[in-house]
Every structure is written in structure tokens, then in C-alpha cells.
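Missing here is one protein chain; the remaining ones are kept as they sit in the complex.
Let's turn to subunit A:
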Amino acid sequence: MSDVVEKTLTALPGLFESQTGAAKITNRLRQLIKSITELTSKHEEENLIKRELSAIKEQVSSPNTTMKQMREIMVRAMYCEMLGYDASFTYIHAIKLAQQGGVLEKRVGYLAVSLFLNEGHELLLLLVNTVLKDLQSTNLIEVCMALTVVAQVFPKDMIPAVLPLVEDKLSHPKEIIRRKAVLALYKFYLIAPNQVQHIHAKFCKALSDKDPGVMASSLHIYLQLIRESPDSYKDLTGSFVTILKQVLGGKLPVDFNYHSVPAPWLQIQLLRILSLLGKEDQSTSELMYEVLDESLRRAEMNHNITYAILYECVKAVYTIHPKAELLEKAARCIGNFVLSPKINLKYLGLKALTYVVQHDAKLALQHQMTIIECLDHSDFTIKRETLELLFRITNAQNVTVIVEKMLDFLRSCNDEHTIIHLIGKVAELAEKFAPDNSWFIQTMNDVFSIGGDLLQQDVPNNFLRLLAEGSESKEEDDQLRLYAVESYLTVLKGHTSHLPQCFLQVMSWVLGEYAHLQESVDRREVIRLLTQLLDQRSVSSETRVWILSALTKIPEGQTDLILDLAESLSSSQDTVLRQQAQELRHLSQDSQLREWVLPRGAPWDGIEVDSSLSFLDGFVSEALAAGAAPYKPPHQRQEELCEDRALNLEPYSFSLPVSLSSCSITDRQSPTLLSVSSGLSGNSAELSQKAGSSTLILEGVKRVWGKDGYLPQKEATAPPVDEPSAAVQPASQQEAAERIEPRPEPSTQNQDKQQLASSLFVGLGVGSSVSLLGKSEAPPPRFRKKPRPHESSSSSGTSKRSSDSSSHSSRNTTDSFLYGSFPEEEPATSISTFDHTPKSTTANGLSQNKDTKEDRHANTSQILGGDMVIVRPSTIQDKHPPSVSSDLTALLPADLKDLPHSDVISLTSDPSLSLSSCRLFRDEALLLVIFISNCTETVIKDVAVQLTCEELKTASLRGNVMDCLEARSTSVCHYALLMDDPHTNVSLTGTVSYQTQPGHTNTLPFSGTLSTADFIRPLVVTTEEYGKLWLSLSHDVKQNLKLLTDAGDPLRTTLNALKDALQLHVVDIIGSEGIVACRLLSGAPCLLHCRVNGAALAMWLRSPHPALPDFILYHCQRALAHH
């Protein structure tokens, strides 16, 4: 007894403390913030936060901290992170909080996770299970939180795990959940499009949801989809128009009104979608003229948001196929925008003008005075937008004025981003419309000195290329070059210390190449000017290299000067400079060598570079023969150094299946280093040759995993964000405005503006505007670049486009195929034993398809208001118990009997007919056999089966029409189905029509699903063939799967389970690794390489088809989960 009392007493202080502790902690945040607000310097803040963080660290690791206290701590940690201090030690606790806490703790935990972690963070994997659990929770708030976090941060690889659950949420009774699920799926679509391909139909359902909120969120998806391929969604135009009409007509609940405008954001979205759909498509555009007109008419109230709608409307009107009446109204709207005293509207007006001048340059003419005023506006953004507009209307006549305006603006501008953006445009204009050489060179001088080192590298590159390659006439080229040389000599004679490096490089290159054109200038003078630059401290070492190469090209006979220079540089600390000085000395002494190395006036295209340095082969072999060590690339040298010094602590890299015994040599290298050596040196190639023919050569194998985990692929990484060298220090606006143009006297001001206007808008008048409409008809650019043999970027662009278009066209063909009659139908039915009536069938088929098409329209257009109930046939899944006796398989045609087949499942039935189906796996297709049984005692007539599936192609069909079906008998019809692109699940729908009494047609709908698994066939290859194929493929996908551990040999058991479920071919099993191959029907192969990795099966898939591995992986996961 006394024991118990004692224990209670000892526990008391703890209890007490934890209670007061909670109160203390709630105050902590307040204290923290209070002390922060009282601080005066950044330094003090730093100290305070550091103290705070260490206090947090102590608390989170203390076992006495309750969940509730943790919540408080997390908020404090978020605050510290927001101020920019690292609190990464709390991340794991945030995840814990989300995992273990109650609803309130979960909320803070999830919030912290979404603020702290990014999609690629490894800790996120720990969250997957929590999310899964919460998605299945009965508590709506938990489901909401899980959906939010899924849409915010979720690892791409883990999407398949939650996808089915999120999909289910699309039919959740609560709107808010459906809405969030739609957005979560959209997010999935953005990061991993091929994984959500199969749910496009469900998006369509979301669009026709009875809750306008759900419909509105599905528009996000449609906007994206339509932007990617407008042609595929033309048939939805009608629906979108109807929705917009209903919104405009005030059919939405009043809740959706904002400042008495019905659902403005929804309207904006819809207008964008419509403009994408109607672009360059007259017939589609015609559908929307009326609603656009109504939109323009209705949006006349004076609130901000109505202008937003108007602006979208105007853009839409100018994007779609033009209609004069609408254009006129839209132009008036733009006028209102531009003339508005409200500055935001003016901005939008200018933007609209910028957009519109491409179609109608006259509109800019109407507003020329306003544009001129905007040019002097005190607002930086307005001025910039005005220049953007002027850029669009530039032609050969007004180029000088406009470029001058732009340069003036740039001189007073301090924002780096703006400078980079605009200076490129100036360069572009100068190149395109330059009236004469001197203006061009002068403008480019300004571009280089203003843009300086911010310039994008292609501006100087383009300029130099233009000078070097020249145009058709050599005389003109030389004149341009001559002018450049003269101009640069003048520049160099002045103050050079402030000139940007990039300008100096351009000048030295030009002087080096073309100084000889200028007879009157003393060579010594040129050399002196360039040497002078070398002495300046502000000149970077890169520029020095440029200058030295220029000097190498100039001299003939000026050996004394050059030798002096080479002498002075030979003691330079920069090895590159020293080497160049060395070369310079040699070349200046040996004129013959000079002539050979630097031929004067040689054509540019003729220079060939031997990048493999083959001319050194002799030298290398001699050296090798003399006993020199073979060359090793740097990474290998480093590797060996490491090996020499210490134990190799790096894990062995992922070894490939074929050469389990022999690839150890290459395998010793860490994967990270291997990935560096994409072009493997001869040395390692030699090694692999020694290892024998069965060795896998790792050359060109893409490494996805390295020692730090996932190695980001080049194409996936975003270009690094440039760090600004210094903080932007902009001058005040007024100052800028004053500098841009000296203000003339008020009386003459207006006159000046008129003059400016006439010079700016010259060439846009009614007479000449015809020829200037559209840039394509502008006068040919003065400087025409020669086409380059390797325009890699553009060619890849076009190839991508062409592949895009091909995919479109293939889609189109399938669509038209599905919506038309089945071409294969007639020959197939003619073979069949049944009598048939082709005409009626085709007609029937057509009307059927029309029905489904109209159905789709109806679904989407009746969203709002209407109470129509959509009747959907119940889908029949595999899991339904096969109620049909399996002796139906005996009815299979003789030629099909031997094929492997699935169980017979019942599709649907009614009092007179019952339908069941069976899948037969043929190598090149999936045969879907449908058994039609007459359950009555009477004869059923005119039985016709109609099957639709958008994702699949029907190769042939047999027996889908029969005149009569005897009582209690069964007839068989079968379809051969092909799958070109993998889909996770494919839904089939169809109908059977029949007559029990003459003239009285019954229809019986049925549906079912097929999975990719039905289309996978084993690929029988040998281990060697597998190895070769593996190397020829890219598109890696890797994932860990569950390992079936219940039997003696887990790998074999797992692979056999997969083989049974998916018809894979197990090529070989060696030790803890196994290789498996399969293909999609007789099409794309997919190779799987499995390795036992602890309790999991690491699977690595490769296939020429980018999406196929994802689907196979998905089915493997499912197969193993069901096992």
C-alpha cells in the first residue's frame, strides 16, 4: 500500500509539470513574436531565433512532450522557417504529428509537411501510409486534409498507391470532397500524365456534376487538356457554350455571385476554353458567336471583375475565327480600356492592343495619342507594356524612333529582368529592320553597353555570326565589317574601364578578324589599343583570352610589339594566358605556320574540327609502346585513388542480370561516377572487351540511381535559377520619367507629341497597313542569316510537333473509326454461318453511335438546373462471382478451343436473354467471346450485338448479328481487340438488340472492363537476347514491390505469381536476381529485371513504349497485393 502511495507521489510532479508546461508553451509563441517585434537589428533576431530553435529542439526530443504541445511547437517552427531559418530537425516530427495525432494535430502536421517539404523530399515516403489511411477515413475533415496534402506535395512514384482511392472520391456524396479529388487528379495529371490516362472519362463525369463547384474545378483540367490538344475536345464546345449561357442567365445559386456578377471566375475559365477551341476553326467558332456577344453585352457594370470578364471576352473574340460584328464591339471595348482613367484597366487595354495589333494594326493607329501618353507615364509597368506594344508594330519606317525610345527606357531602368527581356528585342529589331550600316552598328553598340553582361549569350553570338557569315553580297558585308572596325576603334580610344566584358569580347573578336580591311589604320595602333585593355584590372581573364586570340590574328610584321607582349605575359599566373602567350610567340616568329593555322579569309563552313583528336593516334601508340601508362579519364583516376587509400564504403552498384559473374570490374565503380562517364573512355571499353562477349557494356546505359539516391535526368532538371549578383537598386520612378525625355515647354508639348506619333505610327496607315499586316509580309530583313546545318533546337521542336500531330491523327482515326460503322464488319459477317442483313446493322450501328455521342452532350449540357437523371448501366467487374456454368466454354469454336482463356463471367441478363463473356488470349489480339443464351421457350429474332470501346481497336468480329436464336440455345460472337496504347483499365460498353415479338425491339445494355493485363503476352527470349534488348532500350522505371515470403524461395514464388497473373515469361533466375520479359500483344516489349532487396523486390523495367512500364508495374503491384 505504501508502495502505491509512493509511486503516486513520485509521479505527481511530472503530471503537474506537464500541465503547467502546456500553458507555458502556448505562451511561448507569443513571447517569441513579442521579442521579435521589439528587436532592432538583424543580428539580434538571428540570436533570438537560434535560441528559440535550440529550445524547440530540446522540447521535440523530450519524451514528455504531449501531442498538443507538439502542435504548438510546430507552429513556432513554421514561423522560424518562414523567417528563413533552418528548422529541418522538426520535419520528421511534423510527419509524426500527421501520423499519430488526433484531427487537430493532424491538421497542423499536414500543414507543416506541406510547408516544409517538397515533392522530391525523401521523408515524404513516410507520409504515404498516413495519407492512405486518412483517405479511407470516415471523418470528412481527415479526407479533406489528405486530399489537400496530396495535391500539394506528393512523390511522383507513389501516385499509383493513392490513385484508386482518390478516384473513388470522385463519386463521394460530399461536394467538397469531389471538388478536392478533381483538383488532386489534375495535379497528378500535371506531374505524371500517363498514370491518369485511364480516368479521362471520369473527368467528363466531373464536368457534368450537379454541383457547380465540382464542375468549375474540372474546368482546370479541361483548360489544360484543350491547351495540349484542342482537336480532341471539339465535341465538347456545345457543352461549354451551354454552361456559359446558363451562368450568364443567372441559373447558378446566388451564392456564386460576386458583386452581383454570376460566378465571374467560372466565366473567365470558360471564355479561355472557348477561345482555345475556336482558334482557327470556323465551324467551332460559329457555335460561340452568340454567347460571346451576350457576354460582351452583359458585362457592362462598373466593377473590377466585369472588366476581367470583358478582357477575356475581347481576347476570345480576337482569337477565334473573326466575325466582323463582334470584332467591332471588341475594338470598342479595348478603346474603353485604353482610355480608362483607372490604371489597371489601361494596363489591360495596352495588353489587349499588343495582342490585337497582330491581327489589326489599324487599332493601334486609333489610339496613337494615348499610346504616346503612356510612353511618358509615371508607372514603370505601363511604360514597359507600351514598349512591348511598339515592338509589335515596328517596321522599317519607324524602327529608328522606336528603338530610340526603347534604349532611352533601358538607360533609366534598373530592373535586371526588364533589361534582359527588352534588350533582346532591341537587338532583334535592329537586325531585322536596320536602315543602314552605321545605325545598325551604333545600335548594337548601345545594346552591348547597356545590356552588358546581363545579355543572353545568343545576342553577341548572333551578331558575330551575322558579321562572319555575311549575306549574299561580299561588298556589302565588307562595308558593314569596316564600319564596325572603325566604330570600335573610336570606342576603344575613349574610356574603356566601364565597358562590359561582353562588349569588349565582341570588339576584340571583330578587330582580330577584320582590322586588316581598314587600310588607313596603323596596325600598331590596333595592337596598342588591345594591349592597353590587357593591362586593365577590370578586364576578366576570359576577356583576356579573347583579346589575346585577336592579337594572334592581327600581326604581320609587328613582331617586336608582339614579342614584348608575349614576354610580359609569360610570367602570368594564369596558365591559359601563359599558354596563349607561348603560342603567340611561336606564331609570330613562323609566318608559314601562321598562314597554315590561321588562314586569312577562309570560308567559314569549310572549317572542320576533328573532335576525336585522331591525328594524335600515332603519338599515343608510340607513347604506349614506350611503356607509358594508358590514359585514364579524371573520374577513374580519382576512383582508383580512393580505392588505394581506403576501404570502398560505397554500396555495390545495381548489377545487371546477364553478366552476374563477369561484370564485376565495371561494377566496382560507383554508379555516380559511372553516370558521369557517358562517353566512356577507350580504357574502360577495353576492360569490358576483355571480360568477354557476354559482358554487359554499360556504355550509354542511363543511370537512374546513384549513391545519393535518384539521379535527376538532364531533361527533367529545370535550368538553374540565376542568383543575382547584387540586390536590385532601382531609382525612383519620377527620376526615371524625367530622364527618359526632356520635358518640352507645355505649349509645344502637344505638338511634339503629334510629331512623335506621326513618326511612330508611320507605315501603319490605311494605305500601307495592308502590306504590313502580319509580320510575314514585312519587307525582307536586311541581314539574312544563312541557314545553319545543325539547328538542333528547332529540329527537335519540329520533330516533337510532328510526333504530336501524328498522335493526334492516330487518335482522330480511332475516333472516326469508332463513330463510323465498323469496316471489318461486312467481311466478317459474310463468313459467319448466320444469315445477316448488313444494311440494317450498319444503320443500327450508326444510330447507336450517334446516340452515345448525343448522350455525351446531354450529360454535360444538363449540368445546371435540370433534374435529368443519367441512367448508367451497372458495370460488371471480374470480381462478380461467375454465375454461369463453365460448360459454356464447350461452345467455343473449334479453332479457338485450344487458346488459353479466362473464366466465363456473366455480363448481364434479362428475362429472355443472358449474356456472358470469356476472354481468349491470342498472341496478336485479345478475343472477347460473348455467349448469348436464349432463356425462353420461344425463338428470339434479329439479335444484334454492338460493342464500343474508345481505347481499343477492333480488328475483326464474327457472329454479332443473327436472324434468330432458337429456344434454350446459345450463340457465340467474338471480337478481336487490339490495344495500341496501354491503359490501366479499359471499359467496354455495348448493347444487344433483339425482337421477341415482331416489330417490338428490346435492347439490353451491358458493360465490362478489361485490364492491360489481358493484353500482355509472354516474350520468349534467351538470356543473351534479353541482354542485347535491354541495352537498346531506354525509359527506365524502377520501383520496389512486395516480396512473397511465405514459401521457401521468395524470388521464384513471387515471379511465378506474377507469371500466372500477367502471363510474363521468366527468362532466367540467377541467385537473387531474375529477368522477365513480356510484350503488349505483338507490339512493344517490356523487360523486367528483379532483384531481392531485403524484404522487397526491386524491379527495374524498360520498354520502348514510355508508358508501358508504368502500367505493367501497376498490375504487378495489384497481382502481388491480391496474392
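Throughout what follows, a contact is a pair of C-beta atoms (placed from the backbone, for glycine too) under 8 Å apart; a residue touches a chain by one contact, two chains touch by 3 or more; residues count from 1.
As a working rule, contacts and distances are computed from a predicted model.
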Write down which listed name, "Ubiquitin-related modifier 1 homolog", "U3 small nucleolar RNA-associated protein 7", "Translation initiation factor eif-2b subunit beta" or "AP complex subunit sigma", is the UniProt protein name of the chain that is not shown.
"AP complex subunit sigma"
Just name the one of A:I92, A:A201 or A:I343 that touches the chain not displayed here.
A:I343
Residue, one of A:F89, A:Y258, A:W596 or A:Y631, that touches the chain absent here
A:Y258
For the chain left out of this view, which of A:G213, A:G990 or A:G1008 touches it?
A:G213
Which of these, A:T66, A:Q99 or A:Q152, touches the one chain of the complex that we don't see?
A:Q152
Contact set of subunit A toward the excluded chain (per top definition):
22-23, 26, 29-30, 33-34, 37, 75, 78-79, 81-84, 86, 103-104, 107-108, 111, 115, 118-120, 141, 148, 151-152, 176, 179-180, 183-184, 186-187, 213, 217, 220, 223, 255-256, 258, 264-265, 268, 272, 304-305, 307-308, 311-312, 343-344, 346-348, 378-382, 384, 415-418, 421, 721-724, 727-728, 730, 732-733
